[in-house]
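Attaching a single structure in structure tokens format; questions to follow.
A single protein chain has been omitted from the complex, and every remaining protein chain is retained in its original position.
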Amino acid sequence: MQIFKPPETPDGTAAVELKNVSLRYDDGSDVLSALNLALPPGSFHFLTGPSGAGKTSLLKLLYLAQRPTMGSVHLFGTDVTAAARRSLPAIRRKLGVVFQDFRLLQHLSVFDNVALPLRVAAAPEPEIKSNVTELLSWVGLDNFMNAKPAVLSGGQKQRVAIARAVVNRPRLILADEPTGSVDDAIAMRLMQLFIELNKLGSNIIIATHNEQLVARFEYSRLALADSALTELPPLSYRSAAESDQAINEPQT
Amino acid sequence: MQIFKPPETPDGTAAVELKNVSLRYDDGSDVLSALNLALPPGSFHFLTGPSGAGKTSLLKLLYLAQRPTMGSVHLFGTDVTAAARRSLPAIRRKLGVVFQDFRLLQHLSVFDNVALPLRVAAAPEPEIKSNVTELLSWVGLDNFMNAKPAVLSGGQKQRVAIARAVVNRPRLILADEPTGSVDDAIAMRLMQLFIELNKLGSNIIIATHNEQLVARFEYSRLALADSALTELPPLSYRSAAESDQAINEPQT
Amino acid sequence: MISLRTDLPWSGDSASRFIPWLVAIMVFLGTLAVSGVAVFDTILSGWSKAVTGTVTVQIPALPADSEQEANQARTDRAVKALKDLPSVEGVRVLANTEIDALLAPWLGERAAASDLPLPDLIDVTLVDGSTATIEALRSAVTTVVHDAIIDDHRLWFEHLIDLTEGFRLLTIGVALIVTTALALTIVYATRASLAEFKEVISVLHLTGARDAYVATQFAKRTLSAAFKGSAGGLVAGAFALFAIGLLARNVESGFLPDIGLSLGFWVLPPLVSLFAATLATVTAFITVLSTLRSMV
Partner (left out) sequence: MISLRTDLPWSGDSASRFIPWLVAIMVFLGTLAVSGVAVFDTILSGWSKAVTGTVTVQIPALPADSEQEANQARTDRAVKALKDLPSVEGVRVLANTEIDALLAPWLGERAAASDLPLPDLIDVTLVDGSTATIEALRSAVTTVVHDAIIDDHRLWFEHLIDLTEGFRLLTIGVALIVTTALALTIVYATRASLAEFKEVISVLHLTGARDAYVATQFAKRTLSAAFKGSAGGLVAGAFALFAIGLLARNVESGFLPDIGLSLGFWVLPPLVSLFAATLATVTAFITVLSTLRSMV
């Protein structure tokens, strides 16, 4: 049985910092209230909580799709809540996001979808080609390079979404339920991808309600409940031999 | 520990019958080939298989969104592959479908989305109101009756999709990964809903790759792999005490 | 009950955004066009056949001390030259009594009785539809009689009729082209809106909705959008007609026949508006039904 351990996280400016952050949508009560959090560079966390707890909302604050009602969000030392609109693209290029509903561009091929963050950042075309190809074969979609998202199965779409999120080696990866549509074997393979990127220095936050998955990794949990965030230690329960097996003999 | 057992299934015409069914999309190889299957009325099956195996494709054949390349599909004794286009609406009204990607109508409220199958079948408005309200409170969305799908969390959307699929007590319920976006507690509660409907006589087919879920129920599995379908006995592995607990103390 | 409900988004799609505008433009131009045609028709039938394709050639009399025969010879030369022209159908020298009648308002009854040397007048009938002949005619005649005068006022008037007739045809042509283009655009708009709603329609179908259920919703939507646009176009058209009315009043009633009361001017615009709304709705309904048939 193999349990994945987090790398040592170096000290320094927090990569992600929430200061007294609250979020309330137009018409309702606080979804998130007075959250405080500071994650060191290179951290790896699960974000857990029941359906509707606000996991996606918290990630939205981090990927700048939503402004907090109160408080401030800091990424890599920059207060993004105060940042000028002009400076946001530069910050966003350091982020990689796996959306819960994938958000693939329907009119672009799988290849072009994954290449998007590189193209937007004006990367040279040969580099794009090699990076995207390598990544697509890692997630087992070499045969679907030119397919449109509409013809993919649910799990295939999810893998494209993950590939797009990580293709530009972002400093912070925010993944919303990234293994919800795939079977356990592929899930473990995808987790392996996140672990590799984390070892290379990326901060990772994975929102999930899959307890079996969380249990296999010795990473701390950020638990959302009743609008509040608690940092919990890794789940002690660990499931079995399959995890080793899944990672060593990945299926496509 | 409670294991759910299937009811006795009466003999009679098969509710669902596949005769030598093959499916190939425009440009590829067979996704499904030469499938044969006959499910008696009142049956309950899991449909399993790795990502991309063809689970969604098989369900599409059953809910008439796709015609087989070869062979014929029979529902409740009618050969739907040979049926006139005119007669399809009547057959479809006997089906309830939970789509893998939900397919909620964005411009309708949660209530109206769930009411849709009743409205299309011209049910009286008071009946619609009571049925929809009851169902929405069962899935824990009483507070979101008038919300638009866009403001719902992933798990909330999934519950709306399930409510819409079962609101008209269909004779055949086809659910594609119906618990992929919710936590275990809600998943068990939703499974309970399917079990109740099954007891009332509906045929149920649930496509899933969640082995932990499948393991908790003593229902046979239809396993898709390499374009072929195998009927397997219930998974012998069963997980733990939580299942009881989850069902008896459901969380919202 | 059910038919009043809508399972389609009622705004924000191409069709519901564009159809009112398109129909409005169509009705506006259509209104102008039918009114214009009606006005032109009235004008034309007012001026009508009174004016035939004739030109009068006048051969001034030589000074009295010249011989009488010289005058006659000049007229004969002119007649011969005219007869040789291909564009001339007939030539007739007016009798002296006719000339007296023409001059009466100028010179009183006794002109003929006077010893005044009257000019000879030649009525020239032109071949129907011959153009640019007046110069040819002038040069042909003045070659043989250098001081002959061509009175082409009637021809001018006739050309004026031609021009008006031309405007009439042009108006009809422009109206037809624009109407066709806009009708096509409505087909496109409906198709676009169907494409946008493909997902919604597919869900409706899979829930057991019949084609009629979907198509009726579309047709009603289009009807309401079309009537909105059609009303707008009619109002804009009415303003434009009012402007035309002011213009027409500016032109003396003797010159232009009275156009205010002609049938076309008041009855046709509402008909155009009705036609446009119906065209849009029917187009949308047919487009929807035929598109739905091709869906699963």
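Every chain is named by a letter (A, B and C) in the order it is written, and numbering of its residues begins at 1.
Assume a residue touches a chain if its C-beta (ideal position, glycine included) is under 8 Å from a C-beta of that chain, and two chains touch if they have at least 3 such contacts.
Predicted, not measured: the structure shown is a model, and the values here were computed from it.
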{"item": "Chains in view touching the one left out", "value": "A, C"}
{"item": "Full-complex contact with the absent chain, from C:A95, C:A243 or C:L271", "value": "C:A243"}
{"item": "Of C:A181, C:V267 or C:M295, the one touching the omitted chain in the full complex", "value": "C:A181"}
{"item": "Residue among C:A61, C:V91, C:A238 or C:V282 touching the omitted chain", "value": "C:A61"}
{"item": "Residues of subunit C in contact with the chain not shown", "value": "12-14, 17-18, 21, 24-25, 28-29, 32, 58, 60-61, 63-64, 103, 105-111, 114-119, 131-135, 149, 152-153, 155-156, 159-160, 162-163, 166-167, 169-170, 173-174, 177-178, 181-182, 184-185, 188-189, 192, 195-196, 236, 240, 243-244, 247-256"}
{"item": "Absent-chain interface as seen on subunit A, which is shown", "value": "63-67, 85, 89-90, 92-93, 95, 97, 103, 105-108, 116-117, 119-122, 125"}
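Please note the rule applied: only the chains that are shown with their structure count from here on.
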{"item": "Far-end chain from subunit A, centres as C-alpha averages", "value": "C"}
{"item": "Whole-Å gap separating subunit A and subunit B, where each centre is the average of the chain's CA atoms", "value": "30"}
{"item": "Sequence positions of subunit A contacting 2 or more other chains", "value": "none"}
{"item": "Where subunit C touches two or more other chains, by residue", "value": "none"}
